[in-house]
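Heads up: the structure comes next, in structure tokens.
Shown here: the complex without one of its protein chains, the others still in place.
Up next, chain A:
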């Protein structure tokens, strides 16, 4: 998600831990030592996967480390439909798939939600009903579908094909398959003993190619019969495998996949036959349908075809034209709890109720590591939000080559005062070299004490913005700019680099996308003393366990997006 300037991302170092193999060679060790030395490069391709805004980071108190979405484990608590906000039991999800089974549908063309409307002219809600998209005005009439009832659209749609055709249920399909198989048996007998009465009423039905669902059910039936013939000795598998449920499929897939590893233990099963006819689910490529499709595109143009995204959203992958699409049942969402990947401690656990947005457990990085933010240091005092229309500083047009001053602001969520050391490479990595100087890289940030302490002591506080009254020219190296109860700000001088190469070198090199964004990697190291044994949440002082103090240290990379350098 693109954030407006200025922004701060925090780097989680979890990906570094993954490549520590036990068999290290000297070159690898050397390389790792180099990695230690190397500064964080926000432009490296891997950086994309380790940078997160602070709001998305969690904190494991056992490991005393930040946890990013890549170093946590998610556990699904429950499923719900994001449109009707009803919880869907996991058993239903297993049997019916991860789509809403009520009346929630989204438009197959524009992904907006569909609404049920009555076509009745009297204004009463009476049949027939249709689904209509209020955004692009697509309606189910375009594929010839009307509903008899306003409720339970999903169940009705399952029986209705495009153009109002009837979709057979699984039982009907089974019957039809049996019937066809007999017809085919009879035909093959007829071939052996040729007679002229082979053309019967079934031929016109056979003209229509089997639909995707037909083929699928044929294939499942075929595989079921194959499995049955393979394992006649096992009394359970032949009966209780319900082939319409994904769990049964996964069991079958397990059977297939584990044959390699368990080859020694069990006798190798004889090879299964593959589907050989369309009755067994075999799809034979049909050049005639291709030619027909090409003819149709010639006749009606590209307008009748689907875009890749629309096609991809459809359940049937072979859909090509706009009259073949189906309304899409809304995909379900999940509520998830999160655990630390290394110590399995629960980091967040939301309340299981769908409508509730509260958490039972929530360990945020926000409450454990300082928040870093940057803003331009203007001659004018900090502007209230009311005048945000008259932007005082344009972060999207930093002037190259002209030094600009920014304020780096650190606020401390901990209940102990911290010692902060900041470090940054003097020139930013990437093609555009900007010079960065943190004027005061070492400073203290006060503890996050009661807000009233600040209010009471503010009149007595000796440090009250000594420099501002005399104007912004008074930025001094080695001195903090300003400080408050639990925050400190320091000045940063930035000389944005030249986006075109005339300033630095003569070689012609095209800037890639976002190369002109000024991002500064800043290494933050904090040191603090806290009560040993006390909870990290700062409950220690209330418990009064005095005496043993524990020194703690934390260090991490952040990336501060200052703005975009204006092209010269």
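Here is the rule we go by: a residue touches a chain if its C-beta (ideal position, glycine included) is under 8 Å from a C-beta of that chain, and two chains touch if they have at least 3 such contacts; residues count from 1.
Note that contacts and distances are computed from a predicted model.
Colleague: Just by its UniProt name, which of "Ribosomal protein L1-like protein", "Dynactin subunit 5", "tRNA-splicing endonuclease subunit Sen34" or "Mitochondrial import inner membrane translocase subunit" is the chain not shown in this complex?
Modeller: "Dynactin subunit 5"
Colleague: Determine which one of A:44, A:76, A:112 or A:254 touches the chain that has been left out.
Modeller: Checking the options A:44, A:76, A:112 or A:254, the one contacting the hidden chain is A:112.
Colleague: Which of these touches the unseen chain: A:367, A:396 or A:442?
Modeller: If we include the chain that is not displayed, A:367 is the one touching it.
Colleague: Touching the left-out chain: which of A:407, A:422, A:492 or A:565?
Modeller: Counting the whole complex, the residue in contact with the absent chain is A:407.
Colleague: Kindly state which of the options A:50, A:101, A:310 or A:486 is in contact with the chain not pictured.
Modeller: With A:50, A:101, A:310 or A:486 as choices, the missing chain is touched by A:486.
Colleague: Can you list, in ascending order, the chain A residues touching the missing chain?
Modeller: Touching the chain left out of view, chain A contributes residues 1, 3-4, 6-8, 52-58, 80, 82-85, 110-113, 115, 123, 133-136, 333, 338, 348, 355, 357, 359, 362, 364-367, 371-376, 382, 384-386, 389, 407, 409, 411-414, 448, 451, 454, 482, 484-487, 489, 560-561.
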